[in-house]
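Every protein chain except one is present and positioned as in the full complex.
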Amino acid sequence: MSALPIIAVWIGAIGLNTWLSRFDTRATRLAVALIFGATILALWEMIVRIYAVPPVILPAPSQIGASFATNTAILWTDFVQTIVKGAVTGWLIGAAAAVLTAIAIDRSPFLQRGLLPIGNFVAALPIVGIAPILVMWFGFDWQSKAAVVVVMVFFPILVNMVAGLAATDPMQRDLMATWAAPYGTSLLKLRLPAAMPFLFNGLKITTTLALIGAIVAEFFGSPTRGMGFRISTAVGRLDLPLVWAEILVAAIAGSLFYGIVALIEKKVTFWHPSQRPQRG
Amino acid sequence: MIDTAVVQARDLSLTFSTADGPVHALKDVSLTIDQGDFVSFIGPSGCGKTTFLRAVAALETPTAGTLAVAGMTPDEARRRRAYGYVFQAPGLYPWRTIAGNISLPLEIMGFSRADRQQRTQRVLDLVDLAGFGGKFPWQLSGGMQQRASIARALAFDADILLMDEPFGALDEIVRDRLNEALLDLWKKTGKTIGFVTHSIPEAVYLSTRIVVMSPRPGRITRVIDSPLPRDRPLEIRDTPEFIALAQQVRDGLREGHSYD
Partner (left out) sequence: MTSAAMAGAKRRTGRSTGRILPILTVLLAIIAIWYAGAVWMNATWVRDQAARADTVLTTSELVRQTLMLERPVLPAPHQVAAGLWEGVAGQKITSKRSLVWHGWITLSATLAGFAIGTAAGILLAVGIVHNRAMDQSVMPWAVASQTVPILAIAPMVIVVFASMGVTGLLPKAMIAAWLSFFPVLVGMVKGLRTPDAMQLDLMHSWHASRAQQFWRLRLPSSLPYLFASLKVAIAAALVGTIVGELPAGATAGLGARLLSGSYYGQTVQIWAALFAAAMLAALLVMLIGALERLTLRRMGLAR
């Protein structure tokens, strides 16, 4: 009958959420999501404790939390090494390169027609696979991780930016023509602002790719710090709580990275229908 | 009228090549628009009225015939900023305020900041939008947005105003008000206006000349000079003269077998 409390919590949470979901307000929606998350954590904790699951297989949330608290120094070093130096640097370089390339090929429909299908194609490929090559070329430190990230984020951002630059409707471009606006002016005043929602779409979807690239590249060689390095060595020592703490850091870093980009997007593209304050 | 032709088209033809063979958007169109005229182009879809206006604006290139705008080629006229163009949709930039939108062509044309501000203010008054300069387009109604786009076309004081179904997407009540406002503006500024429309009452109410066109190939079937006075209250639409004129336009449209 050890399963009884688990089932009780499960049913209780379902009942509570079913009741709450009827109100459908902002507050209850948030509450429902939070209750669901908390229930999963509670069930996880209970299952591990009641059935005495060895931490080597699945540590309880409390154990992960404890490991997180005791290892903050290590986690911070790894965070700086992998996320800040590897992922963010690579992401910035890749994004800048993609935007500049998109603008460079903007005046050549021929190049666009050639590059776009290839870009779309490459975006679907397992690009992380180039990690071993780039680690060979750029060494074990963060530069090789940043290089992997640059390659991974380049094509999705390029494809989005080219689409964004093409997104102005013909009427708006005719309008620019009636004012005899030179190419540079219409690019700066019309097409770049109009491309921003597309650019940010590309920037947002690549934040996750950047983290993946930076962490996975560390499996092919890294200095004695970094999240990928820590995960593989901790797995070797069967220190699963530390592994999970690193995963927690990756999850937080991923959400933060995405959240910051989304926040900048909100400021920059305040005029876009998806960002405007809802009226009525 | 004074014999200063602002737009002069002679035997103008314009053919698009499409997958289904060539389409004659315009065929042998000859027309003269004089200084201060208000000319409406009316006809069913595909009769070339929009194409003609776009050719005047150098947005399309005719395949045959000659076209002079203010004594220049259309493209020269475009580069001299000889005309303002108003499209069917307002086409305002959502990331600029109304005032910012109106001063955009002024920025492109290199007006000074003070000049820009003063001109923006003046045209905002002209279209009755004073006080809305700081709003974003998406905060205004469709009619107000279209008024702002007219203000934008007026801001740099071109002599010619080309309007392609500017009120086509608005409802009847708003359209009436804007028609009245447009006439008022035309009287105040003395501009030459080319106006494309689908609506017979609108064409008759606004114009000094009505150009009736018909499709396949796009051509002019009739040019009607309006006997109505320049001062036109809305009530003029109930007078026998107005109704007779509308009847003439309708006959012209029928002549072109335009609804077959």
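Note that the chains are named A and B in the order they appear, and that numbering of residues resets to 1 at the start of each chain.
The criterion applied here is as follows: a contact is a pair of C-beta atoms (placed from the backbone, for glycine too) under 8 Å apart; a residue touches a chain by one contact, two chains touch by 3 or more.
For clarity, every value in this text was computed on a predicted model and none was experimentally measured.
When the full complex is taken into account, the listed residue touching the unshown chain is A:I57, out of A:L4, A:I57 or A:A73. Residue-wise, the contact with the chain that is not shown comes from A:L238, picked out of A:I50, A:A69, A:A104 or A:L238.
By the touch rule set out above, chain A reaches the unshown chain at residues 14, 17-18, 20-22, 24, 28-29, 32-33, 35-37, 56-57, 110-115, 117-118, 121, 124-126, 128-130, 132-133, 135-137, 170, 207-208, 211-212, 215-216, 219-220, 227-228, 231-232, 235, 238, 240, 243, 247, 250-251, 254-255, 257-259.
Just so we're on the same page, only the chains that are shown with their structure count from here on.
Those residues of chain B lying in contact with chain A across their complex are 54, 57-59, 78-81, 83-85, 87, 89, 91, 93-95, 104-105, 107-109, 136, 138, 156.
Within the complex, the chain A residues that touch chain B are 169, 171-172, 174-181, 185, 189-190, 193-194, 269-273, 276.
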